[in-house]
Every structure is written in C-alpha cells, then in structure tokens.
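Have a look at this one.
A protein chain is absent from this complex, but the other protein chains hold their places.
Up next, chain A:
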C-alpha cells in the first residue's frame, strides 16, 4: 500500500508538469494581454509594463523563467493584485474556501446519504417521489439563483442572518453560503446513493443474506450500505477538490474571500501568474483527492487491493 502510494505520487509529477506547460502556453495564446483595457496605453508605458513583467522576452525564455521560479516554490507576484504574491493570495483564500466547502460537503453527506437510502428502501412510494423530485429541483436550480434568494429571504426580509460578508468566518456569516453551496451536492449525492442502493439490493449476495435469515436491518447495515457507497466515494474525490477550491458565484454573492473567484477573474484579467498558481494548486489537489479516493476504495471493497 505504501509503495503504491509512493508510486502514485511520483507519477503525479509528470502529470502536473504537463498541466503546467499546457496552461502556460494556452494562457499566452489567448487574445489580449494583462494590460489591455478600455484605455490604450502610450507605447512607452506599454514597454515599461512588458519589461517589468518580463513579457518582452521570447516565450520559451519566459517559460524557463517561470519553471525555474516554480521549482523554488515562487509563484511570482500577481499582475493585478499587486500588494500580494500569488502564494499569499492562495494562502489567504484557501482556508476560507476549505472551511465553507468542507462544511458544505459534510452537510451534503449528512443529508444526502440518508435521503438516498430512504428513497431506495421506499422505492416507488410517495416518499421516494418526493425525495427524488426535490433532488431534481435542487440539481436544476443553479446556485446563482438559490444564493440571492437565500440572502433576500434570510438576510433582508426576515433579517435573521447577514445578507453577506465574511466577518472573519463568524457562524452567522457561514450559514447561508454553506447552505447555498450544499444544496446541489445534497441532490447529487441523494440521487447517486439511491441508484446505487437499488442496484446493490437487487444483487445476488443480498438475496443470499436474506436467505440466510438475516433481519432486514442487518441486511441493509451490514451488507448493502458499504458497497453502495462506492460510486458516491468516487464522485466525492473530484467533487471535494472542486468544492473546497471555492465557488466564484457563492463568493461574489456573499462577499467571501475564498479562492474560487481567482479561477475566473485571473483568467479574465490575464493575470498570468495567478492563473498558473491556481492551476498548479487545483491540479495538485485533484491528484491528491483521486489518490485518497482510491485508497478509500480498498477500505470499502475487500475485492480491491493495491498490491505490487
């Protein structure tokens, strides 16, 4: 298991290198540069800007310079938010995104899994239809619709919670963004759990377990739930990586200082260093989450073993 983990981590290095290289050149190919805007700059100012950020060098040289700095752990200064380095921006924003995203995933599991199981056990009853209908609505309504409605109802009309702001992560400020972020996940997880539960309940070993005379409770708890969790687990890997790296919609609507907005804004601003920083960070996180999921798999399913 240890050697498997090490092997996986080693193969992650070329993967990340390829991701970095492709992103680096794709970003430069995109039309428009970091300093293009509504106002055309005088040529000498454009030249000063290019020189200051080494954009006047040939592309391969820029690439080597970037990779050299990266190897020393230096992501460079942000082109746009100039009082911060890319590392500082990610270090400041990630804990916030992690907190909101982690809570949202936790909430989604706590609500989504039981809902999915109940719906599967009460298949084709009113309960099933209600749960799945609600879940479908949860998936269909995007969070840029849900979030403003939550802010309006609970922040403005009822005035129970702040309509926005972070306030250092105070509990009242967490509630609405976490709910807004988790609704879609609850819906996905509930649907996935239901489908997988139904499949497992129809399998031969469940029939065998029932034939042995086990109680229904024992059949479900001991034999059905664990294997039924497998598809949800593999979904969780990338989902967690996605959700803890923030959501631009939720962050903008609630004014939360996470890193989600950097993915979008940095690209729009052509903030090359910040784009690269977020790509490297996200890439590494995905690799790591996928590895964790695979390890968790073997814990859930005895048939899966990672031996050499």
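The rule we apply is simple: a residue touches a chain if its C-beta (ideal position, glycine included) is under 8 Å from a C-beta of that chain, and two chains touch if they have at least 3 such contacts; residues count from 1.
One rule holds in what follows: contacts and distances are computed from a predicted model.
Trainee: Quick one: find the hidden chain's UniProt protein name among "Aspartate carbamoyltransferase", "Nitrogenase protein alpha chain", "Peptide ABC transporter substrate-binding protein" or "3-isopropylmalate dehydratase large subunit".
Mentor: Of the names offered in "Aspartate carbamoyltransferase", "Nitrogenase protein alpha chain", "Peptide ABC transporter substrate-binding protein" or "3-isopropylmalate dehydratase large subunit", the absent chain's UniProt record gives "Peptide ABC transporter substrate-binding protein".
Trainee: From the list A:189, A:253, A:276 or A:289, pick the residue that touches the absent chain.
Mentor: Once the missing chain is taken into account, the touching residue is A:253.
Trainee: Which one touches the absent chain: A:13, A:26 or A:45?
Mentor: Reading the full complex, the residue touching the unseen chain is A:45.
Trainee: If I consider the whole complex, including the chain that's not displayed, which of A:103, A:120 or A:163 touches that chain?
Mentor: Candidates A:103, A:120 or A:163; residue touching the omitted chain: A:163.
Trainee: Residue by residue, what part of chain A touches the chain that was omitted?
Mentor: 31-33, 35-42, 44-45, 47-49, 51-53, 80-84, 88-89, 92-93, 147-148, 151-152, 155-156, 159, 162-167, 170, 172, 251-258, 261, 268-270
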